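Note that one protein chain is taken out, while the other chains of the complex remain in position.
On to subunit A.
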Amino acid sequence: MYNLGQYIPRQSPVHNRDPRVKLIGVVVLGIIILQMNITGLLAVTALFLVISLIARIPVSSLLNSLRPVLPFFFFLFLVYVFFTPGHPLPWFSFGPVKISYEGLQLGIIQISKFLLLVVAASLLTMTTTPSEITMGLERLLRPLRFIGISSYNVALLVSLALRFIPMLLDEMNSIKEAQLARGANVNQRRISGKIKSITNLAVPLSINILRRCDDLVDAMESRGYHPGPRTYLYELALTRTDYGLIATLTGLLIVFLIYHP
């Protein structure tokens, strides 16, 4: 009913990789992409196209995932174009407003970097289910126990929150309907009205949800829940390919850090 994730189920070598490998891949590529020049960016674009081909993910759905970021990136692009000093382009000057060649170049390179970052992350979330990513993160975050954070607990909270979201949407809809039925005006135009409509939604939502949380705590307590190491129904296991990929990624990062200090 609430299909919030971006996962596209397929049988492919990309889907079958261990979530940890894919997470490390996104992080490493993320670091590298932000420092790249135009040739590097084209190479990464080609790499992503190959990955999406192997994963049998249509390029159109990758482009779709870029849609939400476009308004802000476009705004940022305009800032680069109009506020970068440099040689003005002759055919683009309207009085005091000038577009510089440097600005246009900088804008295109920067925005492509940001778009590629989003594509990298989308490739991860389209080929990996949310619960797999949570498991992968839990394993990768285990060293955090040295600063007193239990990754088991963090993973549990993420799964709980995933479970809460549809519940919250239901709750929110019923509060809205109840208020509409009593003749509430939801499209307040005045500032005080807007504040009031925010309060009128958030207060009952929080109180109702609080009750559900307390029930959940009781249920967990009475089943003997205790925080700490747990076992899983399906344990993650790295294959030889996975180790190879991790080694390649680490090598790539080291080489890159040496040549781009």
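General remarks:
Everything that follows uses one rule, which is that a residue touches a chain if its C-beta (ideal position, glycine included) is under 8 Å from a C-beta of that chain, and two chains touch if they have at least 3 such contacts; residues count from 1.
Assume contacts and distances are computed from a predicted model.
Taken from the listed names "Biotin transporter", "CoA transferase", "succinate dehydrogenase" or "Dihydroorotase", the protein name that UniProt assigns to the chain not shown is "Biotin transporter".
Listed residues A:F75, A:Y234 or A:Y259: the one in touch with the omitted chain is A:F75.
Only one residue in the set A:L157, A:A178 or A:A247 touches the chain that does not appear here, and it is A:L157. By the touch definition given at the top, subunit A reaches the unshown chain through residues 4-7, 23, 26-27, 30-31, 34, 65, 68-69, 71-72, 75-76, 79, 83, 106, 110, 114, 116-122, 124-126, 128, 130, 133-134, 137, 153-154, 156-158, 160-162, 164-165, 168-169, 172, 187, 191, 194-195, 197-199, 201-203, 205-207, 209-210, 213-214, 216-217, 220-221, 225-227.
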